[in-house]
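All protein chains but one are shown in place.
For clarity, chains are labelled A, B and C in written order, and residue numbers in each chain start from 1.
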């Protein structure tokens, strides 16, 4: 049976500000990307989120971002590879300290926002991030965009990589995500979105925006827990995936 | 032979701002308290500082402080024990991630500035900090003011504690440091300062500001690397301690 | 006709995080305390909030707080008077720059959270804050707890002061707010809360928690716009005040 992971960004509250429906989405997912204080999250939020995720026995992941709280890590910042390495190392270590309270180790690291985007296209940045992850622990898995520079950098550096796919995004023929600014970039029909994911998992294929089928590797699907509607879609996706013959499992269960 | 550790705050630069003569003082000390980004230090500085300290084979310690960069962690902040616990856990984990790059583990944690001061007097805060340290690793040693609440909290929580003494500070009869605002609070004569330390180590005694001898436990002496004069004093102290029959050693070599 | 101001904290969103029902409460109030980026708010939020308040022609006020985003300015920080002065000056000037875009000047300054609380009891801190306000503009009004050190400091420094009262809080016989940790500190019945405010405005009296009537000056009532229920109470309070013969007006209309 084909295994697939569902990952979701969690712990994005900060201080007095609440964000996301973490309690609602946790029972539906298999891996958590937990914000580490640079773009979102703070130590108190991290402590609480790690406890929730640990209790639910889902895979714990660090979600390091740019040091840009006001911009939620969603603005390009031209950091050097050495800076990116230090930022990822710092944030991953910080999160690991909360997991160790429960005798747990982190399963994976997924870069956040524009650090994810920039490193997906920039080989030096991608290598720096993979080195940071390996420095914290060579057992960690990097979760990154299928077909991106991050996936090849992981191989180069010698850590395991998991390929992430998106239910609600269109793909270019080269496997890149269609930019949000372009028409047709978002898959808005939920049934179509779920069906596309099922095909990516089962057949390793997706229809690009040009109409051509392209190969794609799907180890994990990125889902959202921002609001009740997003949570409802995760439930639907779970159902379609399991009825379609997939087994939901955290990355650590099958990434080698 | 009586063993004694010399500890110094390191890695207090931040971004473009340089602070401290780290390279000069590292060869003279046995343990480093490395700033973790809340009151000083940043990920790039931490990476560099850990490398320097690791190369010198001195004990690596986290130096967590209040989230108060503008105040350098030297202002009282009324945080809850839960907040203090999360802050110490976060910062200690972040620093540990840089040590692991060299296959090293942290030796100790020393709270910084007013977090150190407040927790030395506040039992709940002290317990919270010790719990944070234990959560990261039960092998970590807490380095704290001799006779303070932090030392008893460590016993209560079940982690090892090392007692810190100060060469340049006068003591009250109850073992507390004389407040800096009081006359006579500072020991300005370097020979007297060094002689007092030697006696604390060898005899376990110090003369309080009242003139009365009091018992004191000295596992580690706090030294400074802020400027060339401070570094010169560390050299003098080393000489007096070794000539006085003490062996300089990091905490991990003798704290049980 | 007795004039009374209704003031509310606005602009407490930050980056991607939304807080408060600003659009809903603005039509009901006469003065706005706008967060200035230290405990909440950011430049983009401030720009938007000033525009909303300027369009509604309500009094514009700065709401400076401690530099403590994680703690929302609600933790005691032992800053020096010089630091407090600089913080208030900085934040007030920053907000004024958004008002000047519409040819407007700020009406008032109200310290936020624990800066408000600490300065209400600490004469030196209160004087420092009043000096900061005067430095920005001698025309600014300070809005502060009725009977507090801030009110007397304003007189000492030579700026106008407006006395603030609370609908939902019990008072000690000396005019201080009953600490939230004590039983009976909150007035939970909305009709009672509104009736108390009306009496404070009309008679200059309130019944302290001991049962004794005490004198109190009420220039402005602190209301909340955090949630729909709070907004509904503001509507009720407006109705009771106007039906009770008061005229709602911003501070600039009547504070001399």
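Quick note on the criterion: contacts are C-beta pairs under 8 Å (C-beta built on N, C-alpha and C of every residue); 3 or more make two chains touch, one makes a residue touch a chain.
In this text the structure is predicted, and so the values were computed from the model without any measurement.
Engineer: Would you mind listing the shown chains in contact with the chain that isn't displayed?
Structural biologist: A, B, C
Engineer: Which listed residue, B:4, B:19 or B:88, touches the chain dropped from view?
Structural biologist: Here the residue in touch with the unshown chain is B:19.
Engineer: Specify the residue from the set C:14, C:98 or C:166 that touches the hidden chain.
Structural biologist: C:98
Engineer: Provide the residue numbers of chain C that touch the chain removed from this figure.
Structural biologist: On the side of chain C, residues 37, 42-44, 46-47, 82-83, 85-87, 89-98, 100-101, 135-137 touch the unshown chain.
Engineer: To test your reading of the contact rule: which positions on chain A touch the chain that is missing from view?
Structural biologist: Contact residues on chain A toward the absent chain are 67-68, 70-71, 75-79, 83.
Engineer: Take the complete complex as the reference. Which residues in chain B touch the chain that isn't displayed?
Structural biologist: 13-19, 40, 42, 44, 69-72, 74
Criterion: only the chains that are shown with their structure count from here on.
Engineer: Which of line, ring, star, complete and other names the graph you get from chains that touch?
Structural biologist: Basically all the chains touch each other, so complete.
Engineer: Centre to centre, by mean C-alpha position, how many angstrom separate chain A and chain C?
Structural biologist: Using C-alpha averages as centres, the distance is 43 Å.
Engineer: Measuring centre to centre with CA averages, how many angstrom lie between chain A and chain B?
Structural biologist: 39
Engineer: Which positions in chain B are in touch with at least two other chains?
Structural biologist: Residues 83 of chain B touch two or more partner chains.
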